[in-house]
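Removed: one protein chain of the complex. Kept in place: all other protein chains.
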């Protein structure tokens, strides 16, 4: 299968290229970015020298379409929706890694991304790209809206709890992320000296991933949820570590809780239900999501930890997992 | 005033020496550690060369007592209580940085520190060493039980909330700490490769600082509190960053919340009530505790962030602040 | 081909297992370490959960031999030579990652490793495992002494210079390494707080890799060399970055120097001759060695930089590259 990556020079695009050039069933035929003229990808990213001779070109959507069967759109939010209608018209398959097709409600989209949605028809058809919840739908989809990084971590941690009505009252999610989640940007806040050895909370209650988490959990569980989501930037090279704090609706033992997760994820090769609390470095560099638990002595409160590599399971790896499913391949292909 | 540091080679002891040798009103007369024979402190810690010619000696409690007026006990838990009775008998003033005199209830002490308390008489007399809550008592005390690192961060964040009955239901505290809080130990878990770029939760619900937080808040506010405390290790060089998640008992605005904190800490020179969410690096290297807030759009939930340097405000700096108060000096002396 | 890893729990052993379980032509049949009883490898290293169900066992050399064709000895120095004679007697192929078979002169071995060499017969037969210099010999060898980490970086940087008589007077090699090169050891010097943000030189002139570099370059080039080698520990997660400083024997232009390197490494898929000075992160996670240069304005002095991942090209990756050659496969198999 011929694949293209539009937006190949962001952190996510780079990771996509890295995974795709080693994938046993695909040929990468096209890379595009904001480069003014075609340039060797290995000139932009010297680490790719000796691994690929691909060039990165200024984005030409007709060319992209003509040389590929499947396209990964690793473009800024509000840009993907410019190209999707054309590509679907050409019968292409798309995994969109932007937020453009994740929120079904255009009003919510506008509130959080500050722009009118331009492609409401395809917005309805798009399937949310989190394989652990929507594998069957993804298998039939032409347009997959790849799950956001925080939502991947948080939804996988919350889904069994919500589904089984285990959360009493609000759930408080404290997520810690590498700064790479904010994209490759030359801003002073992301200077080494501001990130290294630093931690800070940002956008509590109002982060744009809050409605995504709520909408997906609502649709997939048909249950409601009261969520307080607080993301943090932490001076680590990669990963998201989400600690989910809540009261239990009933006394639950540690082994009950674990069984619940094992039940829901028994067919999910990338979710690892742990015997101990996860450590972030055990997932970085991989497509795994590690989940661990603890229950208070009185059995009334619990925490669930969900840990991923933000650029892999939280973006590029998940996108390839979705592609594998769309193509009818084993979902782990090229990812283990 | 002549001061001694017993346990001068741990992370906390080292920081104490660093602060005390520059303090304008004290003379450091004695340093002790597990060294087999007297050795220049600057040989153990070459960074002190050119700053002090003090020696570090094997602990001799009689000598320590005879050459000092005030002693800092930066000893392992269960060791301090071996020496305190003798020193108080000699009319010395003590700031104990271990946990030995923090928990008033010997049964709770035994549950969390796995040893019978040997000095129940002085345990009753000891004053909890958190200047922002107990300044008047500290001023009169001979024995101060310096507040723990997590408790300092968490109690300062929670006190106004509990006092003003603002927390509805349980409070979920998600604390992130540098590994230096675990002490200078040669264990594989603290190897550079296991800490750098890593995050992990540990001891949720059962960490030994949980009863300390609860007891101090209970005693100081005469209110009860349902606490879920989850500490984390994060790959940062210094600091504790506590994010406190909770539901509000009533609709509260951001400015109301801020006023509450300003009210309680108006005489606390080391507590900074922030206009934005704190960043950890803004406190590392200092004795400040930064506190910031956010309230959800519906005014029903909030977060409070409390950020300190774990070895300074969370240990050595707070100990010097307590000494200043015990000596009748300005509490900021040597700390700004 | 069936392969065993003896010493599977050090940093190098772990990396070997990681590469070998994904290698398309081998089956890992045996892992051994100092574990007291058999244990799932993924219990020791949770990151391997979902990737392998192999167990790690107490080392039983007969069993190791009986279930494998090729063995990787990732054992401490002076331990490998206990097992090699037996394994060679069983007609096994061996890649030894310790230093035991690298130094042809047993006296030099004793000087640097403080033990008499016990297996001088096989010491003579062992081939030095640096594929870029000894590919033909490795292809025929039963016992390969995998090149040391610093020597890999330094020899690849120096070989063309020595071969073409370009160095006038002594060469000064300033190497910077991740602490992982020192092995997974619970010592206070490797504590996070001592490594992070730190740099130090150690063992200048007397590091045990000095004679290895000199002997290999002497044998391979038939030229002599005056070497001053100064290794450093630097607070980075992975890699060795060697800066080679020297005077030129004659005026040499930048492009001459580059051509020299291109000539010697034209058949070396893992050596990348760069147009710019390498950055360490461009090789970490890979088996590449990046080499870059600069010549002074007067053409009399130059630097050469040679950069590798110390655990991959400097150890486990190079070992697999050697195995590929010994097995008659493409040397890049499983490594790109």
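By letter and in written order, the chains are A, B and C; residue numbering begins at 1 in each of them.
The rule is short, and it goes like this: a residue touches a chain if its C-beta (ideal position, glycine included) is under 8 Å from a C-beta of that chain, and two chains touch if they have at least 3 such contacts.
Keep in mind that what you see is a predicted model, and the values were worked out from it rather than measured.
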Going by the touch rule at the top, give the shown chains the omitted chain contacts. A, B, C
Per the definition of touch given earlier, which of C:88, C:103, C:123 or C:234 contacts the omitted chain? C:234
Tell me which residue among B:108, B:173, B:283 or B:326 touches the hidden chain in the full complex. B:283
If the hidden chain were put back, which residues of chain B would touch it? 22, 46-47, 49-51, 237, 269-270, 272, 274, 276, 278-279, 281-283, 285-286, 288, 290, 336
Positions on chain A contacted by the hidden chain, ascending: 11, 179-180, 184-188, 190-197, 235, 237
Hidden partner sits against chain C at residues 169-170, 172, 174, 176, 194, 197-202, 204-206, 228, 230, 232, 234-239, 241, 243, 245-247, 277-281, 284, 294-297, 301, 303, 305, 307
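Keep this in mind: only the chains that are shown with their structure count from here on.
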Could you work out how far the Cα centre of chain B sits from that of chain C, in whole Å? 46
Would you mind pulling out the distance in Å between where the CA atoms of chain A average out and where those of chain C do? 37
Based only on mean CA positions, could you tell me how far chain A sits from chain B in angstrom? 39
Multi-partner residues in chain A (2 or more other chains touched) are 237, 278-279, 281
